[in-house]
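Here the structure is laid out as structure tokens; the discussion comes afterwards.
Complex shown without one protein chain; remaining protein chains in place.
Now for chain A:
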Amino acid sequence: MSFYLAIIGTKDNAVYDLEFGTYRQGGDGKPKFSADMKQLCPFIVHSSLDIVEEMQWNTNVMHLKVIDKFYNYLISSYMTAGNIKFLLLHETRADDVIRQFFVDLYDLYVKTLMSPFYSVDQPITSAVFDQRVKMLAKKYL
């Protein structure tokens, strides 16, 4: 079971992305997208951006759950207070777990924002952030 996580900034710019596989049921954490899917992941995720922006006005919570489908892949989304979009491409429904993952990811994102040298919409290149996101993925997904 593989996942593709993308963090999109306020100007629809890419801030961070990560491919990973599930650690549950003996998974080793490596994504198993086919070569075609690998190339398509960013496209699929970005094409659901319009839907995110539409859906955000329908609810007053941050977790937008599943907003789009692509063949057998689902896209879940979480919108932060600062209009940053977290998008996750996944195969099976797991609303609660994904919500917890997004909430912890938001916590990590806020900590990154606290650094004076990081401005909003800047791509996140820190290895520490990367490592922590992977740990979160291991914990929840």
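To be clear about the criterion, a contact is a pair of C-beta atoms (placed from the backbone, for glycine too) under 8 Å apart; a residue touches a chain by one contact, two chains touch by 3 or more; residues count from 1.
Definition applied: contacts and distances are computed from a predicted model.
Undergrad: If you had to name the missing chain as UniProt does, which of "Serine/threonine-protein phosphatase 2A 55 kDa regulatory subunit B", "Integrator complex subunit 9", "Trafficking protein particle complex subunit BET3" or "Hemoglobin subunit beta" would it be?
TA: The missing chain's protein name, per its UniProt entry, is "Trafficking protein particle complex subunit BET3".
Undergrad: Looking at A:F33, A:F70 or A:Y118, which makes contact with the chain not pictured?
TA: Missing-chain contact among the listed residues: A:Y118.
Undergrad: When the complex is taken as a whole, what residues of chain A touch the one chain not shown?
TA: Residues 111-112, 114-118, 125-126, 128 of chain A touch the chain that is not shown.
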